[in-house]
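Take this structure, written in structure tokens, and hold onto it; I'll ask about it next.
Every protein chain except one is present and positioned as in the full complex.
Showing chain A:
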Amino acid sequence: MGDPASSRTGPIGSDRAVRREHGLPVAVELSRRRLLGGSLALGSLGVLSACSAPTAFEVDADAPPVQGGTLRVGLSGGSSADSIDAHITVNSGDSARAINLYEPLVERDDEYKIAYRLAESMEPNDDGSVWTLYLRENLKFSDGSDLTADDVVFTFERVTDPEDPKTNASNLATFDRAVAVDDRTVEVHLTSPNAVLDDALAQYSMGVVPRDYDPENPVGAGPFKLKSFTAGVSTVLERNPHYWDTAPHLDQVELLNFNDTDALINALLSSQVDCVGQIPVALVEVLESDERMAVLNSATGMWLPFTMRVDVKPFDDVRVRRAFRLAVDREQMIDQVLSGHGRPGNDMFSPYDPSYPRDFPQRDQDVAEAKRLLSEAGYPDGLTVELVTAPIQSGVVEAAQVFAQQAKDVGITVEIRRVDTTTFFGDQYLQWDFAQSFWYTRNFLPQARNCATAEAPFNETAWTDQEFTDLLDTAQAELDETRRNDLIRKAQQRLYDDGGYIIWGFANQVDAYQRYVLGLRENSTGLPLSGYTFRRVWLGEVS
């Protein structure tokens, strides 16, 4: 990928819509209905804790997978704009549908490694400007027709259509053309070398579709096919008999949309659904204490940084930025904001990238050094800053409050200005002097292209550095992984020393499910419910 991404997409494949969708409810939307829903949910939680487990049951998790059954999945954030298009995924439910209806060439596995799906292998030429993809044998779409190289070429063309670019087009900015060499071989020609094209293909919004693809009547090669779909309400999927890999255990998957988290939790507790995606971390304990429930707690690369704009006072002084970074007690952040469900960060993103610099000295709160830096920068008596926060993701407003408390020790007075999500992403977005953000798991190069170069679409800190950008360009064209990682490391050093992000930690993705749901595994992508890979899930025998 040579050109910077033109929209915020990546492993999670979505834009600000997802950010909103994953966030806490916008304050204004707390209507009476919400309150009522909330009190109902809370009421049922009360009932739950009162009679702790009247319906306890045993599930043999070691027994071989059971075939059949319907998995009912509760999700929130859907709307009438929900989509079943393979390449336009906006909210979390769209992702779930795309992942289960369609199959990509490669995907990110639970450990965030590249795993081959429809592609058997892929390799670049000597300079990385042409990649050759080899498909598996006997691939079929869910309607029984053959999946060939032509369909892959069509998929590339559809995603990168200059008239109507789809979600993943930004990652394929250097795409020139794709050529079907034979039935199982595709050559992808790029406008400039890209050593990490596999990352751009390992997106769930990159599922292969047939040449006569009609989004109204979707045909894909995923583990399930569509049975019925009502936007904002429900989606029913049934097993795809022509799936290339091990057939899914489940007969059907029902995705049900709930309007808010309270209703979602309520549905799980009343067994209206078998599993729910993303629960508030504060509820982990209460759900774990219920004998019927289990919690899936996945470490991810999701980060909730503070963003200091490096081109405005006082953050234009690197000493101030360092002082702010040293004002944060990262362990305390994890404890107070995430109830301990996360890992501390070191002002560096992409913890799953092989190049992640684990040997950089871990920054932690250093009051004396921070005060010294502030005083050197001309603030011997401390300073007052305004921190703009919004419930864009659970934990963000909380993090602002904890930071305000910690910064007091250093002499920084943080005035919190809480706005609603719409205002936060409104005209002032990317202009806030000191604000917050959140990003899902990504590797270093695509992440930096999205947020740390002059062309980056979401450069929240306004930090640009020619040396850094040159290093990114060179690294992207470097086919040798060791040499590439060396280059990335130099870039990381620039970001670590000079950047405007305070990356205090990586939050876990926490989902809940009934204990008879088996096959869900911890997944690092940040997508709920084991990355929505329902093909691995089965309903255990209850005794």
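Basically, contacts are C-beta pairs under 8 Å (C-beta built on N, C-alpha and C of every residue); 3 or more make two chains touch, one makes a residue touch a chain; residues count from 1.
Following the convention adopted for this analysis, contacts and distances are computed from a predicted model.
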What protein name does the UniProt record of the undisplayed chain give, "Glycerol-3-phosphate-transporting ATPase", "Helix-turn-helix transcriptional regulator", "Ion-translocating oxidoreductase complex subunit A" or "ABC transporter permease"?
"ABC transporter permease"
Touch criterion as defined above, residue of A:143, A:285, A:311 or A:455 at the omitted chain
A:285
Touching the absent chain when the full complex is considered, from A:136, A:189, A:343 or A:417:
A:417
Given that one chain is not shown, which residue among A:401, A:464 or A:493 touches it?
A:401
Chain A residues touching the chain left out here are 27-28, 30, 38, 42, 45-46, 48-49, 261-262, 280, 282-283, 285-286, 332, 335-337, 339-340, 391, 397-398, 400-402, 404-405, 416-418, 420
